[in-house]
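Supplied in structure tokens, the structure appears directly below.
The other protein chains are all here in position, but one chain of the complex has been omitted.
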Amino acid sequence: MSTAIFKPRPEQVAQESDGTVSNYLNASFSIRSWLLTVDHKRIAILYLISISAMFFLGGIFAMLIRMELLTPAGDLMQSETYNKMFTMHGVVMVFFFLIPATPAVFGNFLLPLMIGAKDLAFPRLNLLSWYLYTAGALLAIGSIVFGGVDTGWTFYTPYSTTYANSNVILAALGAFIAGFSSILTGLNFIVTIHKMRAPGLTWFKMPLFVWGHYATSIIQVLGTPVVAITIILVALERLFHIGIFNPELGGDPILFQHLFWFYSHPAVYIMILPAMGVISEVITCFSKKKVFGYEFIALSSMAIALLGFLVWGHHMYTSGQSTYASLVFSVLTFLVAIPSAIKVFNWTATLYKGSVSYDAPMLYAIGFLGLFTIGGLTGVFLATLAVDVHVHDTYFIVAHFHYIMVGGSIMGYMAALHFWWPKITGRLYPEGWARFSALIIFIGFNLTFFPQFVVGYLGMPRRYHIYPEEFQIWNVFSTAGSSILGIGYLIPLIYLIWSLKSGPKASPNPWNAKGLEWERCPSPPPTHNFDHTPVVIEEAYAYEHKIWIK
Amino acid sequence: MSHHVVPLKTYYTIFFALLALTAITVAVAFLDLGALNDVVAMGIASTKASLVILFFMHVKYSSKLTWVAIIGGIIFLAILLIIILSDYMTRGADTFPQAW
Amino acid sequence: MGDIAFFPEQASTLAGQVDLLYFFLIAVSVFFALLIFSLIYLFAVRYRRRSEDDVPKEISGLLKLEILWSVIPLILVLFVFGWGATLYFDAYNPPKDAMEIYVVGKQWMWYIQHPTGQREINKLHIPVNKPVKLTMATEDVIHSFYVPAFRVKKDVVPGMYTTMWFNAIKTGEYHLFCAEYCGTKHSQMIGTVVVMEQADYQKWLSGNDSNEPLSVTGEKKFQQLACHTCHKDKANGRGPSLVGIFGKQAQLQNGQIITVDEDYIRKSILNPGDDVIAGYKPVMPTFQGQISEVGLLQITAYIKSLANSGSK
Partner (left out) sequence: MSAKNTALQHHFNDLDQQYQASQLGMWAFLVQELLFFGGLFAGYVVYRNLYPEAWTLGSHELDVSLGSTNTAILILSSLTMAMAVYWAQKGQKTKLVLFLVATLILGCSFLGIKVIEYSHKVQHHLLPGNGFSFDSPLADQVRIFFSFYFAMTGMHAFHMIVGAGILIWLIVQAMKGRYTAEYNTPIEMFGLYWHFVDVVWIYLFPLLYLIGRN
């Protein structure tokens, strides 16, 4: 019986009738056709490769940090090097993995398919976005090679502008250019969703994946430019000492924090909203049920996007910002927590009276639900003024945002990777290994980050190379967990690449899912997506209706 | 597919209105109105800006979506300016009444 | 030390209240987390897929339920907001009678200056059950004075004084950390806060009374920098008389009324042209870069001592 679970079910494997119809992958094999492609599906593959590379680069920095923190003394590396490790871990993971991950890979690939369009609104702009991303990534890698940057991914002034002597400008420019890639992707999605929906596809019939990306794109377009100009001002200040952020010349370092967090808090919603879109798709498909409260989930994505711009000050409660402003930010932060809570309740209610199956994507989705709930609840701790005064800049904060970013955003990314892998590559991944890796990642994650809540409340500050002995036990748990987590992420890399060559060929709809990308085009889809533009007649996730077979 | 074509005459009237407003704003700047100077300067600048946006950029005749985009952008710019200013304005008021 | 720590000591009046709020939040979070996890587990097991072609009943949503789980969390969080805000006010509004201590953060060490003259590095001796107010400045980048056992933390921002206060209720030695990343040795910018009984504290004070009170050093620096040539005791000098002005209201040239506090004195020494007192010309030269933060604290202490002792 056990092997049966891990063998692909008959309807998952491609029948002979599908034959080797030409698709976007075997349309042509020349390097030029890949590097100059304007097909949104190929650009998504380019992003998948470059993003996975940056993810593992960031992961290496994470492992080095955790190894250093195994012992209270700073015995693995100098403090100078350690500061560069956590800075580069932050910069690579935030700007080059979490922000682009789900939108650039799955948004690019699936958005046109889900709304019945032939491609995104501006295909050439889409390719430009990938080149901007790659240029930014190369600049960041350049700053690592030339000696790294040690200001923390937040580049706080006046340290980053006056006192740091590492290549701050190189890393900041990398983030600046990658920011424009994010802006152009967001712009592309907004126009595509508004203007290129298939006939019959009204706003409230669209899949929630599309709603999630619409809300994300609004944040990308409205938030990223403010950090772009802030990075330019930091570079000007560092090169010419123009005095804007330098207190000796009359500048105010807290202004930098305001401008930086105006973008960087909505940026965390850029990271989580696409993952939420993925979770809505996966949970409905694997419980074979319409999502519970469709409008509430869709509108709470928009509420998060808009309210997300009002709350950045909760990063600055102890920064010398006025008490009045902290009060206002605290109230608004509590308001933005409500839509996230609504989403979690709605996803849980979707399982009720469903027919739940535990394929790998569903395991990741349930993992997301659990970890995102803990992440969200600890966020309430940080919104509370009095508690944040104690835990600000300690490992409690590190644990909170890793629960949201790794537990939420990356679990959602892995769910998407496994759920749409047959559609993207036309191959089935080994189900057994996938479930095993999901379990390992879940265990490794909790062992890594839950002890950090404890040591955080004990008062261990962030970014510490050396710490008092009584915190060691929690750091040993955390380092042990991180090695399990590291292995957990390597396993999918192996079996997914393995499946490219020798995985069984996938049928157009291996999960019997609803959605244009499953019902109306083969896997992998042809370059022009649909032979004739589909007409949408049914609600989203109408699992009571017959599944279309292309 | 002629998107709304604005007659030349409108362009000329808007052009002269903009020049006149520029002259006014420069003239008013030299009068001593105290704090009112900034308010007047911004008022005139906003009228000029809305003239350019409505007529030169055809927004007066464009779809509602364009209006939503513009007003959305202005609202988010206002959020940035007002909330940052609210911090600086209340810096001195840290000693709140203990009665809280 | 060296054994396993599970929970930080509660060594200040604030610590108990913050922990109470913290436990309340844990209780609420555990309740909601368990509620959600058990529901997920229940539904996932109860409604697991028995055969490939069973078609579940379609439920598109329930408005009442949606409102329920929006309003209840809203009320809960607003209650938590209120509780957190009141504690925040206590934490960041020092009582009037608090004992003043000056702290200067310098790249990678804490320099602590008692008004009675004692100077310490990375060490802070304070009496138990006595509110202590710290006025903090930094010579270079942003640091953050953080004592986990007191549950208080405040960034030290260059260009302005930041203040915080605590009232230690348990004697002993507690960790002092720098919580805002400030460069290479950020993790070595640590120290200990030693809370002593009143008697031991007096003995410690007299033990190392090696140097004179802060205000005396301040007066020497005031003379040495020739401030007294313009700021005379009576109001007949080119600058306003500084006798008895600390803490009082003063009118600026542009009619604005400000209170003369440490921040105003510091800003007027570094940017004299900025807020000039009404009736005086902006002729005072800037002392930017000539006086260290410690020197500024000494002069401020001297001007404060002029406030209550009348003309010297």
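First chain written, first letter: the chains are A, B and C, and each begins at residue 1.
Note that in this section contacts are C-beta pairs under 8 Å (C-beta built on N, C-alpha and C of every residue); 3 or more make two chains touch, one makes a residue touch a chain.
Values in this document were obtained by computation on a predicted structure and should not be read as measured data.
Trainee: Considering all chains of the complex, which shown ones does the missing chain contact?
Mentor: Touch partners of the hidden chain, whole complex considered, are A, B, C.
Trainee: Among A:G90, A:G136, A:G251 or A:G354, which residue is in touch with the absent chain?
Mentor: A:G251
Trainee: Just name the one of A:R9, A:K205 or A:H241 that touches the chain not displayed here.
Mentor: Here the residue in touch with the unshown chain is A:H241.
Trainee: Where the complex has a chain not shown, which of C:Q10, C:N122, C:T171 or C:N271 is the residue touching it?
Mentor: Only one listed residue reaches the unshown chain, and that is C:N271.
Trainee: Using the document's contact rule, name the residues of chain C that touch the chain not shown here.
Mentor: Residues 271-274, 282, 284-286, 288 of chain C touch the chain that is not shown.
Trainee: If the hidden chain were put back, which residues of chain A would touch it?
Mentor: 117-123, 125, 183, 186-188, 190-192, 194-196, 221-226, 228-230, 232-233, 236, 240-244, 249-252, 255, 258-259, 528, 533
Trainee: So which bits of chain B touch the chain we can't see?
Mentor: These residues of chain B touch the chain that is not shown: 1-3, 5-6, 8, 11-12, 14-15, 18-19, 22-23, 25-26, 29-33, 37, 41-42, 44-45, 48-49, 52-53, 55-57, 62-63, 65-66, 69-70, 72-74, 76-77, 80-81, 84-85, 88-89.
Please note the rule applied: only the chains that are shown with their structure count from here on.
Trainee: Taking each chain's centre as the mean of its CA atoms, which one is most distant from chain B?
Mentor: Result for the farthest chain: C.
Trainee: Suppose each chain is reduced to the average of its Cα coordinates; what separation in Å results between chain B and chain C?
Mentor: Between these chains, centre-to-centre, one finds 40 Å.
Trainee: Which chain B residues sit where two or more other chains touch them?
Mentor: 94, 96
Trainee: For chain A, what residues touch not just one other chain but two or more?
Mentor: Expected reply: 254, 323.
Trainee: Quick one: which bits of chain A touch chain B in the complex? Just the residue numbers, please.
Mentor: 194, 222, 226, 254-255, 258-259, 262, 309-310, 313, 321-325, 328
Trainee: Using the touch rule from the top, collect the residues of chain A that touch chain C in their complex.
Mentor: So the residues of chain A touching chain C come out as 9, 74, 79-80, 83, 150-152, 156, 158-159, 162-164, 247-248, 250-254, 287-290, 292-296, 317-320, 323, 326-327, 330-331, 334-335, 337-338, 341-342, 344-346, 348-349, 351-358, 366, 369-370, 373-374, 377-378, 380-381, 383-390, 392-394, 454, 457-459, 461-471, 473, 512, 539, 542-544.
Trainee: Please output the residues of chain B touching chain A within their complex, sorted ascending.
Mentor: 65, 72-73, 76, 79-80, 83-84, 86-88, 90-91, 93-94, 96
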